[in-house]
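For this depiction, one protein chain was excluded, whereas all remaining protein chains were kept in their positions.
Right after this comes chain A.
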Amino acid sequence: MLVLTRRPGESVMVGDDVVITVLEVRGDVVRLGIRAPRSVPVHREEVFLELRAANQEAASSSEDAVEALSRLIGSEGEKG
């Protein structure tokens, strides 16, 4: 891991087009600004990990489960 020391207002470049700027340091909280191209998604790590897990779980839904879901949606649709 590359370890750098930066002051508020100073930045780090990642590749040619990702800029990470330290905006503010207050106590044990650091505020960062991140400028990246649209093709580079930026997420908080815990959000990314949660989404990745949910997506991977969703991608492995069984056929039987999907069939059952389809029937449920059909019947709910009739009710509504």
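In this text, contacts are C-beta pairs under 8 Å (C-beta built on N, C-alpha and C of every residue); 3 or more make two chains touch, one makes a residue touch a chain; residues count from 1.
In the analysis below, contacts and distances are computed from a predicted model.
Looking at the choices "Sarcosine oxidase subunit beta", "3'-5' exonuclease", "Flagellar assembly factor FliW" or "Sugar ABC transporter permease", the name in the UniProt record of the chain not drawn here is "Flagellar assembly factor FliW".
Looking at chain A, the residues touching the absent chain are 38-41, 43-44, 47-48, 50-59, 61-63, 65-74, 76-77, 80.
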